[in-house]
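Left out: one protein chain. Kept in place: all the others.
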Amino acid sequence: MSLTSAAASNWEADALPATKVRSYWQSVGYRLRHDPVTLVFGAIVLAIILTAVFAPWIAPMDPYKDSVIGRLKPFGWRGHILGTDELGRDMLSRLIHGGRISLMMGLVPVLVATIVGGTLGIIAGFGGRAVNTAIMRTMDVFYAFPSVLLAVAISGAMGGGIANGMIALSLVFTPAICRVAETATAQVRNLDFIEAARASGAGTFTIIRHHVLGNVLGPVFIYSSSLVSVSILLASGLSFLGLGVKPPEPDWGLMLSTLRQSIYVNPLICAVPGIAIFITSICFNLVSDGIRAAMDVRM
Amino acid sequence: MDGSHIATPPLVEVDDLTVRFVTREATVHAVNGVSFAIRPGETLCILGESGSGKSVTLRALMRLLPPDRTRITGTMKVDGRDVLAMDRRALGAYRGGLASMIFQEPMTALDPVYTINQQISETIIRHNGGTKAQARARALELFELVKIPSPERRLDAYPHELSGGLRQRAMIAMALSCGPRLLLADEPTTALDATVQIQVLILLRRLQKDLGMATIFVTHDLGVAAEIADRVAVMYAGRIVEEGPVAEVLGNPQHPYTQGLLASTVHGQPRDQDIQAIPGSPPDLRRLPSGCAFGPRCSQAMLACRTIVPEPRHPAPGRMARCLRVQA
Partner (left out) sequence: MDHPTLTHADDADPRDRGGTAQPLLIARDLRKHFQVKGGPATLFGAGRAAVRAVDGVSFTLFKGETLGIVGESGCGKSTLARLLLHLIVPDAGELIFDGDTVAAPDGITVRALRQQVQMVFQDSYSSLNPRMPVQDSVAFGPYVQGRSQAEARDIARDILVKVGLNPALFGPRYPHELSGGQKQRVNIARALAINPRMVILDEAVSALDKSIEAQVLNLLRQLKRSFNLTYVFISHDLNVVQYISDRVLVMYLGHVVELGPVDAIFDRPLHPYTTALLGSRPSMDPAHRIDEPPLTGDPPSPINPPSGCRFRTRCLHAEPICAATVPVLGAWLDRESHVAACHIQTPGSGHSQAAAQGSA
């Protein structure tokens, strides 16, 4: 008995490979869900962020309440789980409240730099040689400065403070992100499907909106997420130098600075804000690495 | 494979070779029980389309597959030596010394930051020892062998300074530098222009005859197989489905896939008719169908083809076909 032969027509009679139909982002999500390292550290990052957001309700004590007699007391003294700082304020509460400002100074500049740098990079990648040269060489000037120096210089010139610190950091990160976006755009620009889109009659903005953005956002996002930890560190550095947050605001960098002299009295307490910075940075780094791995893999 | 035809011991003996790529997501059954033998000086052409397993077979013979993901079973013997059992040192002597490989895209197969001379000399010195001057002299000899014009000048060129055809000749020269007895060629002419392709094919044919090398030539092009092969093995979904002398396989194909390939190759068909295409696409190597892998696309399939994997049948001495319709 013979089977009826497959129709000799052009119809695609065969089934597709038996993988579940998943969109690109769904498959990214799938890989992330099965990556234990990223999940664990992602949870820690989430915990850190939530702690910062709900600081007023989580912090056990008032972070501004000082006490002359209770200065630099060790862990556990009279209910202060992490001891007290040099003015007698509760370390844990200051740490939790400080997280708000530190995280904000970590995330906001990166966000701003991504939007500004990303836009400039796409324009540079798609525009003609003149536009490209103008934008990229300007970026190069800023890029040439070491980031700490640039942040300090801009922030100092503007007079310090949180807002100026964030502006300074945004300016520091914009060139790097712009460069990533420009490279990604330049790579995509010459691919066949862009030519096909042009052949369909699409204008430049339509092409950018539909075809370029999706392919450029990936690399830009990966790069930006790795900058968050750098931003936190730089912000802490600015505060350490007195250019960011002003006392008595709690901020991890500022806490490090003011606790510096007390290192001979109670070294452990002085390390606490540093450890907080360290852990937060590492967690963001690992999560961004995990996202990069998930977004990079193509079947 | 009919043993009565092999008078001299075979140079290459592959027996029940199976290659699987294992990842967390799926297992790809790239090669499923491939067996063949090649006599010294003979050219076997492995004919197949993408996904047939032809390139994987070749790379398995050179142990070029990624070790962490690959599971190889079966035996492969070249000149009596077990290729799978070779340690790193033995492999180093084997690759380039006993067996050599040329690839499809010479631009990526040659290192762009070294001159051709440096690359060939490195191979020669590694296998045969000697001084740089001796190696260069030998490289010059080889360049003349592969008919590269102005050989001294070309020796000191970088790969990107040569045209496609010259790069391919340089790669052939490099492969031949240590006198291998087995040449593995993975679609070396596919990326070349027509007028260059025929030159390289004729050159390979001549070299193979003059140097007495056995050659395994992987291609998807029937014309190339006709030009260069002594014997042809047709692969589909990781198995050899037909094998035999080239004139007989191309002139009187036994397996429906080979017949379909011949009918669907554009070669002088009348313009007002459709070409007889094989419907459907090759199977997913992660989920091979039960029974004959070609069954779902075969116009001559029977009910039994769905359950039984056809074993090799020999309709004539020296010929093999894996098809239930072929009389042994």
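In order of appearance the chains are A and B, and numbering begins at 1 in each one.
In this section, a residue touches a chain if its C-beta (ideal position, glycine included) is under 8 Å from a C-beta of that chain, and two chains touch if they have at least 3 such contacts.
On a predicted model such as this, the values are computed, not experimentally measured, just so you know.
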item: Sole residue of A:T51, A:N215, A:S262 or A:N285 that reaches the chain not shown, by the stated touch rule; value: A:N215
item: Sole residue of B:T23, B:Q269 or B:T307 that reaches the chain not shown, by the stated touch rule; value: B:Q269
item: Candidates B:D15, B:E105 or B:D221 - the one touching the absent chain; value: B:D221
item: In chain B, positions touching the absent partner; value: 49-50, 149, 163-166, 193-199, 201-202, 205, 220-224, 226-227, 229, 246-247, 250, 260-261, 264-269, 271, 274-279, 281-282
item: Chain A residues that touch the omitted chain in the full complex; value: 7-12, 16-17, 19, 21, 23-24, 191-193, 195-202, 206, 210-211, 214-215, 218, 298-299
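Throughout what follows, only the chains that are shown with their structure count from here on.
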item: Rounded Å distance, chain A centre to chain B centre (Cα mean); value: 50
